[in-house]
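Shown below is the structure under consideration.
In this view, the complex is presented without one of its protein chains, the others remaining in place.
To keep things simple, chains are lettered A, B and C as they appear, and every chain counts its residues starting from 1.
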Amino acid sequence: MQAAVISAEWAPRPDYPLSEEERRTRTARVGSSVWKHPQVAVQELPDPVCGPEDAVVRVAAAGLCGSDLHFFETDADGYMHYPGLARFPSVPGHEVAGEVAAVGERVQHLRRGDLVCLDDMVCCGACEACRRGFPNQCEHLEDVGFTMNGGCAELLRVPARNLWSINSLRARYGGKEQVLEAGAVIEPFTVAYNALFECAGRIKPGAFAAVYGAGAIGLAAVQLLRASGGAQIAVFEHHAQRRELALRFGAHHAFPANGAQPARAVLRELTGGAGADVQVEAAGAFRHTMPEMEAAAATGGQIIIIGRDRNPAAVQLEHLQVKKANIIAAMGNTGHGTYPNVIRMIAAGLLDPTPMITHRFALRDFAGALAQAQTRQGGKVLVKIG
Amino acid sequence: MQAAVISAEWAPRPDYPLSEEERRTRTARVGSSVWKHPQVAVQELPDPVCGPEDAVVRVAAAGLCGSDLHFFETDADGYMHYPGLARFPSVPGHEVAGEVAAVGERVQHLRRGDLVCLDDMVCCGACEACRRGFPNQCEHLEDVGFTMNGGCAELLRVPARNLWSINSLRARYGGKEQVLEAGAVIEPFTVAYNALFECAGRIKPGAFAAVYGAGAIGLAAVQLLRASGGAQIAVFEHHAQRRELALRFGAHHAFPANGAQPARAVLRELTGGAGADVQVEAAGAFRHTMPEMEAAAATGGQIIIIGRDRNPAAVQLEHLQVKKANIIAAMGNTGHGTYPNVIRMIAAGLLDPTPMITHRFALRDFAGALAQAQTRQGGKVLVKIG
Amino acid sequence: MQAAVISAEWAPRPDYPLSEEERRTRTARVGSSVWKHPQVAVQELPDPVCGPEDAVVRVAAAGLCGSDLHFFETDADGYMHYPGLARFPSVPGHEVAGEVAAVGERVQHLRRGDLVCLDDMVCCGACEACRRGFPNQCEHLEDVGFTMNGGCAELLRVPARNLWSINSLRARYGGKEQVLEAGAVIEPFTVAYNALFECAGRIKPGAFAAVYGAGAIGLAAVQLLRASGGAQIAVFEHHAQRRELALRFGAHHAFPANGAQPARAVLRELTGGAGADVQVEAAGAFRHTMPEMEAAAATGGQIIIIGRDRNPAAVQLEHLQVKKANIIAAMGNTGHGTYPNVIRMIAAGLLDPTPMITHRFALRDFAGALAQAQTRQGGKVLVKIG
Partner (left out) sequence: MQAAVISAEWAPRPDYPLSEEERRTRTARVGSSVWKHPQVAVQELPDPVCGPEDAVVRVAAAGLCGSDLHFFETDADGYMHYPGLARFPSVPGHEVAGEVAAVGERVQHLRRGDLVCLDDMVCCGACEACRRGFPNQCEHLEDVGFTMNGGCAELLRVPARNLWSINSLRARYGGKEQVLEAGAVIEPFTVAYNALFECAGRIKPGAFAAVYGAGAIGLAAVQLLRASGGAQIAVFEHHAQRRELALRFGAHHAFPANGAQPARAVLRELTGGAGADVQVEAAGAFRHTMPEMEAAAATGGQIIIIGRDRNPAAVQLEHLQVKKANIIAAMGNTGHGTYPNVIRMIAAGLLDPTPMITHRFALRDFAGALAQAQTRQGGKVLVKIG
């Protein structure tokens, strides 16, 4: 099969304490401390073999996201930016949809020909986090497109339980191609759904909401809030094009981030002084968003953190105490009915991820897809396959 | 002021154990055991006087509901059907909207000229239920239109905290008259909202739902489920006209109650075998609905009871156990942000109660309004005032 | 190894619609319609072989419970009472503790020599229920001691993720033997814990509680309620000996079931009229308990169903509506941190299951153990092994 393959040079930084296991498995725990000079090439790989609990998918489309770019962006010394688990050579791609080409003998919920999207988080099911019902906190997590070969390839083998049927979207979108494009951008919706309805989970219809950042996850949060009864949804975002997209995804208002008026003032005015019941951090800029969120929170308000930012944020906890407001820290997207609920909502026309897609490239032009994504302008970039 | 006034004859049934307090206050605890030969006349009453924590409303419209009819329907001996607290003469009307004419000196959240709708449940705030956060279970509840004079009159005096501003609906509906018509039919939405989001409260977007009965509360439940992310909403209802209305209110499907196929079979098919995550009993026919609901419940399903039925229902609890399904028993509509959240949703265009209104009568033709409502055909009957 | 082995005669009833799969796998879906003339013998079986994700346990003790007895009790035609999945010959025993003898190569959380107890529910992890976070509703559930060889044997092989370390109980109980006896009776506590804190889950400290039935699960519920802040715990139970045990397990009061005063009257009096916030059905006698529970529920009360009873119960839902009371239907014991939380509570001295054990038999005298359990007098019967 053809696949985009990332290769890199194993060159542990002198001061990096490489463990015995990292050495043995040639998997770096902190990719950016070990892997140098990353390259990508579309090349031939052997077709994957389907194990008894696996399925093999003929991939139709794979979306690129911010994490993918960090494999290719390097520092002055040539080390990749990607700070997580990484082993090379490997195939990227964790936002994936396609058609089931083969299923293992023990697989009961899928058949050949089913259209499916991928849940990229492969949990062990055996660690204490998994057994306690925290699959996103699995202690032995494998992640398709990160620690396992991903979907920027003609074929993808994964445990069958990581695939969800999207046959139900046929009636909504008509053509198979459109169904599979939608399927390839479901993942950011599951991230937002998990944060809003599993991690936070006491959002009432009629809520006033604010979303900071209108990248893929912010846009998904906007559409989910609109579809679940958000009565007033304001977005704060730097890029004009993304503000446009936010309005198209259902925001009632879109303002420049750090605009003339601070978000707290805007929100107080929009809500008649009540403040925002739900605030979603999808910008990864805690230093800027946290002071606004704590000031703009309504009585009983929830501040939901999805964006990532390694820097500490200064929080005035007393501002939250007087309002009985909480901070909900969210990560991941698997488990708890997240995928099937998002798929049902798309099938019902309550969500539509497809306007997020603004660019499409063939697999052989993976380099072009990457270049476009690296401009960090516009919406989602799809790699179309087959 | 002009008002519709119900009078009746104090005639305790010989076997009814009239209490000292009932005798003293001339208030029957069980109206149907005490009051005979009810009559209604539109007549002149003195204008109400506004106390320091009260407001007086110039009423624009009052809806009639099933409970109102029970005042006028009698048994063979001439006793009214209404089984609750009742004192006569009194003014009916608990679904009310109007314009604030006067506010008491201690009132801070309302001004003269505000458009308002009524929360009819006047809680004491002092009993243990109130102090524990269960206002709908107030031990000394007064109910406007039942134990206090209601809104089928030119003026209505109530505690100001029982009025909610609907000024925010002006931008949605334009004219004041339309805003106030909408305001007069908010009450059934608050009953459904309380049941779905306060009593049940863990409904996730993407849920499959069924609503049994498409009267005012059933219709409100349908619209609320649709607006909050219900992915598949099926209604079961006897009357064809109400099934039409259900579809207009957002149901995906409307089936005859007790039709050719039982609801459980219909729902299994519609949901691909998954069953219904949320089921709302708004029919008051537990004997017929309960067996369907327990059979059709999804894993983790919630069966929400709003309809009233004095008869016991046979429940196969084991069917619920294997599915981790619950029965949520709901009543009332006050507290917990229910009114303001419903009003926000109407202002946002997520809900629109007005298509429920099918008939309008002037106050002087209260008898005509009553006669229409008693046909129990069609939608909501409004008494328009002033 | 030595093991108690149940054998029976494959004799599908003429009217039983045996499926192709049942025929092929020789597993009956409804044991009582297929298996006749059950017998048990302690005999030699080959030692189990440990797979890569398995562990093998040297069993120390196995408790007998009601389900075990149904294998051996037969109807007039000689068919066993047990109505569930069953394949013979097989080894019973699902309440099990022992010492880890071997672990598979992929197992990370256990070591040889660890003391462990068994979670008997082997979920598939791949069906929709599992993936949605409902492991007790797994569509392909296997159950150790029912569909897989159980713990009435010297050795037990199970997936390692179904074993929980109880090393932490050493400091509490001292001797290894006592730790393992405690471990063998953890299972009923996990059933009660799952019902109270995962299925119901909004029990507040200071609650008034009632438990109907003081078998193993009822006793476990009593101790859990006491340890989690129950301020008044009343038990209703037929057998005097079990009422004694209930008091020893922390009940404030124990009354005969269906005694001189109905439970509702007893509870109203004990609670100063408030009623019971939490009621646990652990009797499997819904016809008797349901009317009491609905009458005795407090405002906001929860009625939690753990007992099993195939008969429908007549429920006055209106009684629940006026009190905002719910019915919570519970089953199972796996997932959601149930096992580790129960183990932590035992280690902390908050729970102590051991007083439940009243009889002990050697494996070679399995018949004697069975005979004692069948008297259905007294507490838990342990089969001690090795």
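We adopt the following convention: contacts are C-beta pairs under 8 Å (C-beta built on N, C-alpha and C of every residue); 3 or more make two chains touch, one makes a residue touch a chain.
Keep in mind that this is a model prediction, so the values were computed, not measured.
Which residue, A:41, A:240, A:329 or A:371, contacts the hidden chain when the whole complex is considered?
Only one listed residue reaches the unshown chain, and that is A:329.
Specify the residue from the set B:37, B:131, B:287 or B:310 that touches the hidden chain.
B:131
Have a look at A:203, A:305, A:343 or A:357 and name the one touching the chain we're not showing.
Of these options, the touching residue for the absent chain is A:305.
Looking at the whole complex, which of A:2, A:67 or A:137 touches the chain that is not displayed?
A:137
So which bits of chain C touch the chain we can't see?
168, 193, 197, 201-202, 204-208, 224, 227-232, 252, 272, 337, 340-345, 347-348, 350
In the full complex, which residues of chain B touch the absent chain?
53, 107-109, 125-128, 130-133, 140, 159-161, 335-337, 339-340
Spell out, residue by residue, where the missing chain touches chain A.
The list for chain A reads 128-129, 132, 134, 136-137, 199, 274, 286, 299-300, 305, 308-310, 312-318, 320-331.
The rule is short, and it goes like this: only the chains that are shown with their structure count from here on.
Counting only C-beta pairs in contact, which chains form the busiest pair?
Summing C-beta contacts for every pairing gives the maximum at B-C.
How many angstrom lie between the CA centroids of chain A and chain C, rounded to a whole number?
Each chain reduced to its C-alpha mean, chain A and chain C end up 41 Å apart.
Chain C: which residues touch two or more other chains?
128, 132, in rising order.
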